[in-house]
Every structure is written in structure tokens, then in C-alpha cells.
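The structure's right below; bear with me while I get my questions together.
Here is chain A:
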Amino acid sequence: MTEPLLSVRDLNAWYGESHALHGIDLDVHQGETVTLLGRNGVGKTTALRSIVGIIRKRSGSIRFDGKDMLRVPLHRTARHGIGYVPEERGIFSTLTVEENLTLPPVIAKGGMTLAEIYQLFPNLEERRKSPGTKLSGGEQQMLAMARILRTGAKLLLLDEPTEGLAPVIIQRIGEVLQTLKQRGMTILLVEQNFRFASKVADRFYVVDHGKVIDSFDVADLPGRMTMLNEALGV
Partner candidate 1 sequence: MTTIFDVPIQAFLGQLLIGLINGSFYAMLSLGLAIIFGMLKIINFAHGAQYMIGAFAGYLLLATLGIGYWPALILAPIIVGLCSAVIERLALSRLYNLDHLYSLLFTFGLALALEGAFRYFYGSSGQPYAVPKELAGGYNLGFMFLPKYRAWVVLASLVICIASWLLIEKTKLGAYLRAATENPTLVRTFGINVPLLLTFTYGMGAALAGLAGMLAAPIYQVSPLMGSNLIIVVFAVVVVGGMGSILGAIITGYMLGILEGLTKVFYPEASNIVIFVIMAIMLLVRPAGLMGRDA
Partner candidate 2 sequence: MNSQVNVTPTTKRPLLRLETVLILIGVAALALAPFYFYPIFLMKVLCFALFACAFNLLLGYTGILSFGHAAFFGGAAYFTAHAVKEWGLPPELGILVGVAGAAFLGLIIGFLAIRRQGIYSTMITLALSQMFFFFCLQAPFTHGEDGIQNVPRGHLLGFIDLQEPLYMYFFVLSVFLAGMLLIWRVINSPYGMILRSIRENENRAISLGYSVSRYKLGAFVMSAALAGLAGGLKALVFQFATLTDVSWQMSGEVVLMTLLGGIGTLVGPIFGAALVTSLGNYFATSELPVTLVTGIIFMVCVLVFRRGMIGELYASRLGKKLERRAED
């Protein structure tokens, strides 16, 4: 079996004095879509932020594309091919939609061109001169994802893309992720909505109290529903 694109071992992380991650182990293989499931506050977002490097107080190992990422400064992780879409989306209000879209520099070949992106997201093209935050929540989520797609990133870290969005938009996002999967994108997704996740993910990790407590393939999902209902308190 080839080495996973992303391999995390015994990842511990701290916010100041507070110990937030207690040893996360996970793998994401090229082309896979892996989802981290778990209740609020268990460390899913912290895990993503630790992997991309926003949280600096970390220990353990993070290997991406064969390279050790722990010592890489934050502004270099993108150059290695990691793209990050935060929970709050982070659309800049002082930039237009198009400026937002073209802000992250292209770091590798294989990213979508602006034309391709506008084809996938026609309403972004319509609004491209508007200030970024004048878009609806769903459109902002599309924009936040689209700008990473332009860069040629190999791994997409997506934090709660469907949070707070209407079912129709959620469906649209699911379609977008399917398109990305077809193009071979590797995705690490954090989601509380596991019904959504079950439609796009290949594998799942369940996180609790800063550790991975379970992992399974999507095929095993039906058998896990009772356990998940308990663990996620949904």
C-alpha cells in the first residue's frame, strides 16, 4: 500500500496551558475523502488547525507528501500543497469577490483556472465585483472553497462546510465535493452533520476528548448508526 498523502501520529496540541489534543492518529490517502466526526469541542477544528500549522504548540508527527511538517512555518504549508477552508470561512470584507478568489497564490499546477471556477460556481461570476461579505452564507462557503481550488493544493482541509446553511445549499456543496473527488482531490473534512458526510466520505474517524476513538469505512456506516447516535449526541 502506498504511503498516505497525510499521515498524523500522536499529535498533541496546546492552547497556551490548555492541552487540547491528546494524541491524534490518522491517515488520508491520495484521492480519499476522510471525515472527522465528533461533538462540539472535542478537538476536530483544533486538529485541522494543528495540521495546517496555525497552532504552533504541537508535538508528534505530521507527514505530508513525504515531508515532515511540524517545523514548517505557517506561511510555507500552503506551498507544500495544503489548502485550508476555516469554519468561519474568512471572506474578506474589504476585497471584492474576484479579489477574494484570486488572493491565494497558485502554488502548483493542476488547480482550476478562473474560467473553470466560474463555470462550477456561476453565481460567483455574477457577483464578482461585489464586496466579498455581501454574499449569502452559502455563496461565501462556495467562495472560500473555490479560492483554494485555484491554487493547485493537493489536500483540502474543510472545517464544517455545511454549518448554518439551508438544505438546498448543503446539497449543492455535496455536489461540488463530488466533482472535486472525481478530479482526484484529497479531502479531510470535519463535520457534525454525518448524514451529509456519509454521502461524500470514504472513511470516518470519530474524535472524542482530543483523541481518535474509532475509525471505519463508509461501507460499515449502517452498522455504526446506534454507536454514532450516542457518541455524537445527535
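Keep this in mind: contacts are C-beta pairs under 8 Å (C-beta built on N, C-alpha and C of every residue); 3 or more make two chains touch, one makes a residue touch a chain; residues count from 1.
Per the selection procedure, all candidates are chains of the complex that A comes from, given by their letters.
In this text, all values refer to a predicted model and were calculated from it rather than measured experimentally.
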item: From 1 or 2, the one in contact with chain A within this complex; value: 1
item: Touching residues (chain side chain A, partner candidate 1) in the complex; value: 52-54, 74-79, 84, 86, 90, 92-95, 99, 102-105, 107, 151
